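The next block holds one structure in the form of C-alpha coordinates; read it before the comments.
Heads up, one of the protein chains got dropped from this complex, but the rest are sitting where they should.
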Amino acid sequence: MFTFMPKEMKFFDLFDKQVSNLLDGAVLFSKIINEPAITRDNVDKMHDIEHIGDELNHNIVNTLNESFITPFDREDILALANNMDNVIDALHMITNRYYIYQLFTPGEEAKKFAFLIESSVRALKKAVTSLRSNKNMKETIKECVEINRLENLADEIRDEAITKLFKTPNPDPIMIIKHKELYEAEESVTDYCEHVANIVESILVKNN
Amino acid sequence: MFTFMPKEMKFFDLFDKQVSNLLDGAVLFSKIINEPAITRDNVDKMHDIEHIGDELNHNIVNTLNESFITPFDREDILALANNMDNVIDALHMITNRYYIYQLFTPGEEAKKFAFLIESSVRALKKAVTSLRSNKNMKETIKECVEINRLENLADEIRDEAITKLFKTPNPDPIMIIKHKELYEAEESVTDYCEHVANIVESILVKNN
Partner (left out) sequence: MFTFMPKEMKFFDLFDKQVSNLLDGAVLFSKIINEPAITRDNVDKMHDIEHIGDELNHNIVNTLNESFITPFDREDILALANNMDNVIDALHMITNRYYIYQLFTPGEEAKKFAFLIESSVRALKKAVTSLRSNKNMKETIKECVEINRLENLADEIRDEAITKLFKTPNPDPIMIIKHKELYEAEESVTDYCEHVANIVESILVKNN
(Lines give C-alpha, C1' and ligand atoms only; values in the text may rest on other atoms or scores of the structure.)
Protein backbone atom coordinates (compact mmCIF):
# COMPACT_ATOMS: atom_id res chain seq x y z
CA MET A 1 0.00 0.00 0.00
CA PHE A 2 0.94 3.63 -0.42
CA THR A 3 0.72 6.70 1.81
CA PHE A 4 0.05 10.24 0.68
CA MET A 5 1.90 13.46 1.39
CA PRO A 6 0.17 16.48 2.96
CA LYS A 7 -0.04 18.34 -0.37
CA GLU A 8 -1.73 15.40 -2.03
CA MET A 9 -4.27 15.30 0.77
CA LYS A 10 -5.78 18.50 -0.65
CA PHE A 11 -7.20 16.48 -3.55
CA PHE A 12 -9.01 14.11 -1.20
CA ASP A 13 -10.45 17.04 0.73
CA LEU A 14 -11.77 18.52 -2.52
CA PHE A 15 -13.14 15.18 -3.78
CA ASP A 16 -14.93 14.64 -0.46
CA LYS A 17 -16.44 18.12 -0.61
CA GLN A 18 -17.55 17.65 -4.21
CA VAL A 19 -19.15 14.24 -3.64
CA SER A 20 -20.92 15.62 -0.54
CA ASN A 21 -22.19 18.48 -2.67
CA LEU A 22 -23.42 15.89 -5.21
CA LEU A 23 -25.34 14.15 -2.44
CA ASP A 24 -26.86 17.50 -1.38
CA GLY A 25 -28.00 17.85 -5.00
CA ALA A 26 -29.39 14.31 -5.24
CA VAL A 27 -31.26 14.65 -1.90
CA LEU A 28 -32.69 18.02 -2.96
CA PHE A 29 -33.70 16.49 -6.30
CA SER A 30 -35.62 13.68 -4.53
CA LYS A 31 -37.31 16.25 -2.31
CA ILE A 32 -38.30 18.43 -5.28
CA ILE A 33 -39.67 15.49 -7.27
CA ASN A 34 -41.65 14.09 -4.32
CA GLU A 35 -43.15 17.35 -3.07
CA PRO A 36 -46.63 18.34 -4.29
CA ALA A 37 -45.24 21.14 -6.50
CA ILE A 38 -41.91 22.39 -7.88
CA THR A 39 -41.20 25.89 -6.56
CA ARG A 40 -38.94 28.70 -7.81
CA ASP A 41 -37.29 28.60 -4.40
CA ASN A 42 -36.19 24.98 -4.83
CA VAL A 43 -34.94 25.61 -8.37
CA ASP A 44 -32.81 28.42 -6.93
CA LYS A 45 -31.49 26.10 -4.20
CA MET A 46 -30.39 23.63 -6.90
CA HIS A 47 -28.73 26.51 -8.74
CA ASP A 48 -26.76 27.32 -5.58
CA ILE A 49 -25.58 23.71 -5.31
CA GLU A 50 -24.54 23.77 -8.97
CA HIS A 51 -22.61 26.99 -8.28
CA ILE A 52 -20.79 25.40 -5.31
CA GLY A 53 -19.97 22.46 -7.61
CA ASP A 54 -18.49 24.82 -10.21
CA GLU A 55 -16.29 26.48 -7.61
CA LEU A 56 -15.07 23.11 -6.30
CA ASN A 57 -14.41 21.91 -9.84
CA HIS A 58 -12.34 25.03 -10.60
CA ASN A 59 -10.50 24.49 -7.34
CA ILE A 60 -9.65 20.88 -8.26
CA VAL A 61 -8.40 21.90 -11.74
CA ASN A 62 -6.31 24.76 -10.32
CA THR A 63 -4.83 22.51 -7.63
CA LEU A 64 -3.97 20.00 -10.34
CA ASN A 65 -2.31 22.66 -12.52
CA GLU A 66 -0.22 23.88 -9.59
CA SER A 67 0.78 20.41 -8.33
CA PHE A 68 3.85 18.56 -9.43
CA ILE A 69 2.97 15.49 -7.41
CA THR A 70 -0.55 14.06 -7.45
CA PRO A 71 -2.04 11.05 -5.63
CA PHE A 72 -3.22 9.48 -8.93
CA ASP A 73 -2.69 9.99 -12.65
CA ARG A 74 -3.54 13.55 -13.66
CA GLU A 75 -6.03 12.38 -16.32
CA ASP A 76 -7.92 10.34 -13.69
CA ILE A 77 -8.18 13.36 -11.39
CA LEU A 78 -9.46 15.48 -14.28
CA ALA A 79 -11.96 12.81 -15.44
CA LEU A 80 -13.18 12.34 -11.85
CA ALA A 81 -13.72 16.09 -11.45
CA ASN A 82 -15.43 16.50 -14.85
CA ASN A 83 -17.83 13.62 -14.36
CA MET A 84 -18.79 14.71 -10.84
CA ASP A 85 -19.44 18.16 -12.34
CA ASN A 86 -21.64 16.55 -15.02
CA VAL A 87 -23.84 14.92 -12.33
CA ILE A 88 -24.65 18.21 -10.67
CA ASP A 89 -24.97 20.15 -13.94
CA ALA A 90 -27.52 17.61 -15.18
CA LEU A 91 -29.53 17.76 -11.93
CA HIS A 92 -29.65 21.54 -12.21
CA MET A 93 -30.59 21.43 -15.90
CA ILE A 94 -33.41 18.91 -15.23
CA THR A 95 -34.86 20.87 -12.29
CA ASN A 96 -34.75 24.07 -14.34
CA ARG A 97 -36.49 22.41 -17.30
CA TYR A 98 -39.35 21.09 -15.14
CA TYR A 99 -39.89 24.73 -14.17
CA ILE A 100 -39.51 26.16 -17.69
CA TYR A 101 -41.86 23.50 -19.08
CA GLN A 102 -44.33 24.26 -16.27
CA LEU A 103 -44.41 20.60 -15.27
CA PHE A 104 -44.88 21.41 -11.61
CA THR A 105 -46.03 17.92 -10.56
CA PRO A 106 -43.58 15.24 -11.71
CA GLY A 107 -45.02 11.76 -12.27
CA GLU A 108 -44.22 8.22 -11.12
CA GLU A 109 -41.32 7.83 -13.58
CA ALA A 110 -39.57 10.91 -12.20
CA LYS A 111 -39.95 9.50 -8.68
CA LYS A 112 -38.31 6.25 -9.79
CA PHE A 113 -35.42 8.14 -11.39
CA ALA A 114 -34.97 10.36 -8.31
CA PHE A 115 -34.75 7.25 -6.14
CA LEU A 116 -32.16 5.60 -8.42
CA ILE A 117 -30.13 8.81 -8.67
CA GLU A 118 -30.06 9.33 -4.90
CA SER A 119 -29.12 5.66 -4.35
CA SER A 120 -26.36 5.92 -6.95
CA VAL A 121 -24.89 9.12 -5.47
CA ARG A 122 -24.97 7.58 -1.96
CA ALA A 123 -22.90 4.64 -3.26
CA LEU A 124 -20.66 7.08 -5.13
CA LYS A 125 -19.97 9.01 -1.94
CA LYS A 126 -18.74 5.83 -0.26
CA ALA A 127 -16.60 4.91 -3.27
CA VAL A 128 -15.01 8.36 -3.72
CA THR A 129 -14.29 8.97 -0.02
CA SER A 130 -12.71 5.49 0.24
CA LEU A 131 -9.98 6.59 -2.20
CA ARG A 132 -8.22 8.41 0.64
CA SER A 133 -7.54 5.45 2.85
CA ASN A 134 -7.88 2.72 0.27
CA LYS A 135 -8.06 0.19 3.07
CA ASN A 136 -11.26 -1.49 2.05
CA MET A 137 -10.89 -2.08 -1.68
CA LYS A 138 -13.44 -4.91 -1.74
CA GLU A 139 -16.08 -2.66 -0.20
CA THR A 140 -15.33 0.08 -2.77
CA ILE A 141 -15.63 -2.37 -5.67
CA LYS A 142 -19.00 -3.47 -4.24
CA GLU A 143 -20.23 0.15 -4.36
CA CYS A 144 -19.05 0.44 -7.99
CA VAL A 145 -20.90 -2.76 -8.93
CA GLU A 146 -24.03 -1.33 -7.27
CA ILE A 147 -23.71 1.91 -9.29
CA ASN A 148 -23.54 -0.19 -12.46
CA ARG A 149 -26.63 -2.10 -11.41
CA LEU A 150 -28.54 1.13 -10.77
CA GLU A 151 -27.51 2.48 -14.18
CA ASN A 152 -28.91 -0.64 -15.86
CA LEU A 153 -32.16 -0.21 -13.94
CA ALA A 154 -32.34 3.44 -15.05
CA ASP A 155 -31.94 2.28 -18.69
CA GLU A 156 -34.93 -0.03 -18.28
CA ILE A 157 -37.06 2.64 -16.62
CA ARG A 158 -36.21 5.13 -19.40
CA ASP A 159 -37.14 2.60 -22.11
CA GLU A 160 -40.42 1.74 -20.36
CA ALA A 161 -41.24 5.42 -19.78
CA ILE A 162 -40.57 6.37 -23.42
CA THR A 163 -42.53 3.35 -24.70
CA LYS A 164 -45.50 4.40 -22.55
CA LEU A 165 -45.16 8.04 -23.66
CA PHE A 166 -45.51 7.18 -27.35
CA LYS A 167 -48.24 4.58 -26.78
CA THR A 168 -50.59 7.09 -25.11
CA PRO A 169 -53.76 7.38 -27.21
CA ASN A 170 -53.92 10.75 -29.05
CA PRO A 171 -50.54 11.81 -27.68
CA ASP A 172 -49.72 15.51 -27.38
CA PRO A 173 -46.44 16.04 -29.29
CA ILE A 174 -45.43 18.89 -26.96
CA MET A 175 -45.77 16.65 -23.91
CA ILE A 176 -43.67 14.04 -25.73
CA ILE A 177 -40.94 16.62 -26.42
CA LYS A 178 -40.85 17.68 -22.76
CA HIS A 179 -41.01 14.26 -21.09
CA LYS A 180 -38.73 12.45 -23.56
CA GLU A 181 -35.99 15.02 -22.87
CA LEU A 182 -36.44 14.78 -19.10
CA TYR A 183 -36.45 10.96 -19.02
CA GLU A 184 -33.26 10.86 -21.09
CA ALA A 185 -31.57 13.51 -18.95
CA GLU A 186 -32.57 11.68 -15.75
CA GLU A 187 -31.09 8.44 -17.09
CA SER A 188 -27.91 10.29 -18.09
CA VAL A 189 -27.29 11.26 -14.44
CA THR A 190 -26.84 7.57 -13.63
CA ASP A 191 -24.46 7.32 -16.62
CA TYR A 192 -22.27 10.07 -15.17
CA CYS A 193 -22.29 8.30 -11.80
CA GLU A 194 -21.19 5.13 -13.60
CA HIS A 195 -18.34 7.02 -15.30
CA VAL A 196 -17.12 8.23 -11.90
CA ALA A 197 -17.34 4.66 -10.55
CA ASN A 198 -15.35 3.36 -13.55
CA ILE A 199 -12.59 5.90 -12.87
CA VAL A 200 -12.53 4.93 -9.18
CA GLU A 201 -12.09 1.28 -10.24
CA SER A 202 -9.28 2.25 -12.65
CA ILE A 203 -7.48 4.15 -9.89
CA LEU A 204 -7.75 1.13 -7.57
CA VAL A 205 -6.41 -1.26 -10.23
CA LYS A 206 -3.49 1.03 -11.10
CA ASN A 207 -2.46 1.72 -7.52
CA ASN A 208 -2.60 -1.78 -6.05
CA MET B 1 9.93 -0.49 -37.89
CA PHE B 2 9.12 -1.80 -34.45
CA THR B 3 8.29 -5.24 -33.06
CA PHE B 4 5.99 -5.93 -30.16
CA MET B 5 6.50 -8.00 -27.04
CA PRO B 6 4.15 -10.88 -26.10
CA LYS B 7 2.40 -8.85 -23.42
CA GLU B 8 1.67 -6.04 -25.86
CA MET B 9 0.17 -8.57 -28.26
CA LYS B 10 -2.79 -8.89 -25.89
CA PHE B 11 -3.96 -5.42 -26.96
CA PHE B 12 -4.02 -6.40 -30.63
CA ASP B 13 -5.97 -9.56 -29.79
CA LEU B 14 -8.54 -7.44 -27.94
CA PHE B 15 -8.73 -4.79 -30.69
CA ASP B 16 -9.26 -7.52 -33.30
CA LYS B 17 -12.01 -9.10 -31.22
CA GLN B 18 -13.71 -5.75 -30.66
CA VAL B 19 -13.61 -4.68 -34.31
CA SER B 20 -14.94 -8.14 -35.34
CA ASN B 21 -17.74 -7.67 -32.82
CA LEU B 22 -18.43 -4.26 -34.40
CA LEU B 23 -18.72 -5.92 -37.78
CA ASP B 24 -21.13 -8.50 -36.32
CA GLY B 25 -23.19 -5.55 -35.09
CA ALA B 26 -23.08 -3.70 -38.43
CA VAL B 27 -24.01 -6.85 -40.39
CA LEU B 28 -26.89 -7.59 -38.01
CA PHE B 29 -28.02 -3.95 -38.32
CA SER B 30 -28.13 -4.24 -42.15
CA LYS B 31 -30.08 -7.48 -41.83
CA ILE B 32 -32.57 -5.94 -39.39
CA ILE B 33 -33.11 -2.84 -41.54
CA ASN B 34 -33.55 -4.84 -44.75
CA GLU B 35 -35.85 -7.54 -43.44
CA PRO B 36 -39.62 -7.07 -43.80
CA ALA B 37 -40.07 -6.42 -40.06
CA ILE B 38 -37.99 -5.69 -36.94
CA THR B 39 -38.43 -8.49 -34.40
CA ARG B 40 -37.86 -8.65 -30.64
CA ASP B 41 -35.51 -11.54 -31.31
CA ASN B 42 -33.20 -9.38 -33.45
CA VAL B 43 -33.25 -6.52 -30.94
CA ASP B 44 -32.14 -9.07 -28.31
CA LYS B 45 -29.36 -10.29 -30.62
CA MET B 46 -28.09 -6.72 -30.93
CA HIS B 47 -28.24 -6.40 -27.15
CA ASP B 48 -26.03 -9.50 -26.86
CA ILE B 49 -23.48 -7.96 -29.24
CA GLU B 50 -23.51 -4.75 -27.21
CA HIS B 51 -22.92 -6.80 -24.06
CA ILE B 52 -19.94 -8.58 -25.67
CA GLY B 53 -18.62 -5.14 -26.65
CA ASP B 54 -18.92 -3.91 -23.05
CA GLU B 55 -16.99 -6.93 -21.77
CA LEU B 56 -14.23 -6.42 -24.37
CA ASN B 57 -14.06 -2.72 -23.56
CA HIS B 58 -13.67 -3.45 -19.83
CA ASN B 59 -11.02 -6.01 -20.71
CA ILE B 60 -9.05 -3.43 -22.75
CA VAL B 61 -9.24 -0.82 -19.97
CA ASN B 62 -8.19 -3.37 -17.31
CA THR B 63 -5.30 -4.61 -19.46
CA LEU B 64 -4.22 -0.99 -19.92
CA ASN B 65 -4.38 -0.28 -16.18
CA GLU B 66 -2.29 -3.36 -15.44
CA SER B 67 0.31 -2.79 -18.19
CA PHE B 68 3.48 -0.82 -17.75
CA ILE B 69 4.45 -1.17 -21.40
CA THR B 70 1.89 -0.59 -24.15
CA PRO B 71 2.24 -0.81 -27.95
CA PHE B 72 0.98 2.80 -28.38
CA ASP B 73 0.33 5.84 -26.22
CA ARG B 74 -2.11 5.02 -23.43
CA GLU B 75 -4.50 7.81 -24.43
CA ASP B 76 -4.69 6.41 -27.99
CA ILE B 77 -5.56 2.94 -26.68
CA LEU B 78 -8.27 4.42 -24.46
CA ALA B 79 -9.67 6.60 -27.26
CA LEU B 80 -9.66 3.64 -29.66
CA ALA B 81 -11.54 1.49 -27.13
CA ASN B 82 -14.06 4.21 -26.24
CA ASN B 83 -14.90 5.07 -29.82
CA MET B 84 -15.30 1.43 -30.85
CA ASP B 85 -17.63 1.09 -27.85
CA ASN B 86 -19.61 4.13 -29.06
CA VAL B 87 -20.22 2.46 -32.45
CA ILE B 88 -21.83 -0.61 -30.93
CA ASP B 89 -23.70 1.34 -28.24
CA ALA B 90 -25.24 3.54 -30.92
CA LEU B 91 -26.25 0.54 -33.08
CA HIS B 92 -27.95 -1.01 -30.06
CA MET B 93 -29.68 2.24 -29.10
CA ILE B 94 -30.97 2.74 -32.66
CA THR B 95 -32.29 -0.82 -33.00
CA ASN B 96 -33.99 -0.55 -29.62
CA ARG B 97 -35.61 2.78 -30.53
CA TYR B 98 -37.06 1.41 -33.79
CA TYR B 99 -38.74 -1.19 -31.59
CA ILE B 100 -39.86 1.22 -28.87
CA TYR B 101 -41.22 3.63 -31.50
CA GLN B 102 -42.99 0.71 -33.20
CA LEU B 103 -41.34 1.57 -36.51
CA PHE B 104 -41.17 -2.04 -37.58
CA THR B 105 -40.52 -1.35 -41.29
CA PRO B 106 -37.57 1.03 -41.79
CA GLY B 107 -37.60 3.14 -44.96
CA GLU B 108 -35.17 3.83 -47.81
CA GLU B 109 -33.10 6.29 -45.75
CA ALA B 110 -32.44 3.66 -43.07
CA LYS B 111 -31.31 1.24 -45.79
CA LYS B 112 -28.85 3.82 -47.10
CA PHE B 113 -27.47 4.43 -43.60
CA ALA B 114 -27.19 0.68 -42.91
CA PHE B 115 -25.18 0.26 -46.12
CA LEU B 116 -22.84 3.16 -45.26
CA ILE B 117 -22.38 1.91 -41.70
CA GLU B 118 -21.58 -1.65 -42.78
CA SER B 119 -19.13 -0.35 -45.43
CA SER B 120 -17.47 1.92 -42.88
CA VAL B 121 -17.10 -0.85 -40.29
CA ARG B 122 -15.66 -3.21 -42.96
CA ALA B 123 -12.98 -0.59 -43.75
CA LEU B 124 -12.47 -0.03 -40.03
CA LYS B 125 -11.83 -3.73 -39.48
CA LYS B 126 -9.04 -3.65 -42.08
CA ALA B 127 -7.54 -0.49 -40.57
CA VAL B 128 -7.64 -1.67 -36.95
CA THR B 129 -6.32 -5.19 -37.62
CA SER B 130 -3.47 -3.72 -39.71
CA LEU B 131 -2.11 -2.00 -36.58
CA ARG B 132 -0.58 -5.29 -35.46
CA SER B 133 1.78 -5.81 -38.36
CA ASN B 134 1.89 -2.25 -39.65
CA LYS B 135 3.47 -3.54 -42.83
CA ASN B 136 1.07 -1.93 -45.24
CA MET B 137 0.66 1.62 -44.01
CA LYS B 138 -0.45 2.94 -47.41
CA GLU B 139 -3.30 0.44 -47.50
CA THR B 140 -4.36 1.41 -43.97
CA ILE B 141 -4.39 5.11 -44.85
CA LYS B 142 -6.56 4.27 -47.88
CA GLU B 143 -9.12 2.62 -45.57
CA CYS B 144 -9.11 5.69 -43.31
CA VAL B 145 -9.70 7.99 -46.30
CA GLU B 146 -12.60 5.73 -47.34
CA ILE B 147 -14.12 5.97 -43.83
CA ASN B 148 -13.93 9.77 -44.09
CA ARG B 149 -15.64 9.65 -47.49
CA LEU B 150 -18.45 7.48 -46.11
CA GLU B 151 -18.95 9.87 -43.18
CA ASN B 152 -19.35 12.79 -45.61
CA LEU B 153 -21.90 10.77 -47.57
CA ALA B 154 -23.79 10.01 -44.36
CA ASP B 155 -23.91 13.77 -43.60
CA GLU B 156 -25.53 14.40 -46.99
CA ILE B 157 -28.04 11.59 -46.56
CA ARG B 158 -28.99 12.88 -43.09
CA ASP B 159 -29.48 16.43 -44.41
CA GLU B 160 -31.59 15.18 -47.34
CA ALA B 161 -33.63 12.90 -45.08
CA ILE B 162 -34.34 15.66 -42.54
CA THR B 163 -35.19 18.15 -45.31
CA LYS B 164 -37.67 15.64 -46.77
CA LEU B 165 -39.11 14.91 -43.31
CA PHE B 166 -40.00 18.55 -42.64
CA LYS B 167 -41.22 19.19 -46.21
CA THR B 168 -43.87 16.45 -46.04
CA PRO B 169 -47.33 18.05 -46.44
CA ASN B 170 -49.25 18.03 -43.14
CA PRO B 171 -46.37 16.45 -41.27
CA ASP B 172 -47.03 14.44 -38.12
CA PRO B 173 -44.85 15.99 -35.37
CA ILE B 174 -44.52 12.62 -33.60
CA MET B 175 -43.15 10.98 -36.76
CA ILE B 176 -40.72 13.91 -37.07
CA ILE B 177 -39.52 13.39 -33.48
CA LYS B 178 -38.94 9.67 -34.10
CA HIS B 179 -37.30 9.83 -37.52
CA LYS B 180 -35.17 12.93 -36.86
CA GLU B 181 -33.63 11.21 -33.84
CA LEU B 182 -32.98 7.98 -35.76
CA TYR B 183 -31.42 9.74 -38.79
CA GLU B 184 -29.10 11.73 -36.53
CA ALA B 185 -28.15 8.65 -34.53
CA GLU B 186 -27.47 6.68 -37.72
CA GLU B 187 -25.21 9.44 -39.02
CA SER B 188 -23.40 9.57 -35.66
CA VAL B 189 -22.33 5.91 -36.10
CA THR B 190 -20.24 6.98 -39.10
CA ASP B 191 -18.80 9.83 -36.97
CA TYR B 192 -17.61 7.32 -34.36
CA CYS B 193 -16.06 5.20 -37.15
CA GLU B 194 -14.28 8.33 -38.38
CA HIS B 195 -12.96 9.03 -34.86
CA VAL B 196 -11.51 5.49 -34.71
CA ALA B 197 -9.93 6.01 -38.16
CA ASN B 198 -8.41 9.33 -37.02
CA ILE B 199 -6.83 7.62 -34.01
CA VAL B 200 -5.46 4.84 -36.24
CA GLU B 201 -3.87 7.52 -38.46
CA SER B 202 -2.40 9.28 -35.39
CA ILE B 203 -0.88 6.00 -34.19
CA LEU B 204 0.68 5.40 -37.62
CA VAL B 205 2.15 8.92 -37.78
CA LYS B 206 3.59 8.70 -34.26
CA ASN B 207 5.11 5.24 -34.67
CA ASN B 208 6.76 5.64 -38.07
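Letters A and B name the chains as they come in the text, with residue numbers starting at 1 for each one.
By definition in this document, a residue touches a chain if its C-beta (ideal position, glycine included) is under 8 Å from a C-beta of that chain, and two chains touch if they have at least 3 such contacts.
All values reported here derive from a predicted model rather than from experimental measurement.
Undergrad: Can you tell me which of A:23, A:61 or A:165 touches the chain that was removed from the display?
TA: Among A:23, A:61 or A:165, only A:61 touches the chain that is not shown.
Undergrad: Based on the whole complex, identify which of A:23, A:177 or A:205 touches the chain you can't see.
TA: A:177
Undergrad: Which one, B:20, B:70, B:129 or B:202, makes contact with the chain that was left out?
TA: In the full complex, the listed residue that touches the missing chain is B:202.
Undergrad: Which residue numbers on subunit A touch the omitted chain?
TA: Residues touching the hidden chain, for subunit A, are 61-62, 65-66, 75, 96, 100-102, 173-174, 177-178.
Undergrad: Over the whole complex, note the residues of subunit B touching the chain we left out.
TA: Subunit B touches the chain not shown through residues 75, 159, 162-163, 166-167, 171, 173, 176-177, 180, 198, 202, 205-206.
Keep in mind that, in the parts below, only the chains that are shown with their structure count from here on.
Undergrad: Need the CA-centroid distance for the pair subunit A / subunit B, whole Å please.
TA: Distance between chain centres: 28 Å.
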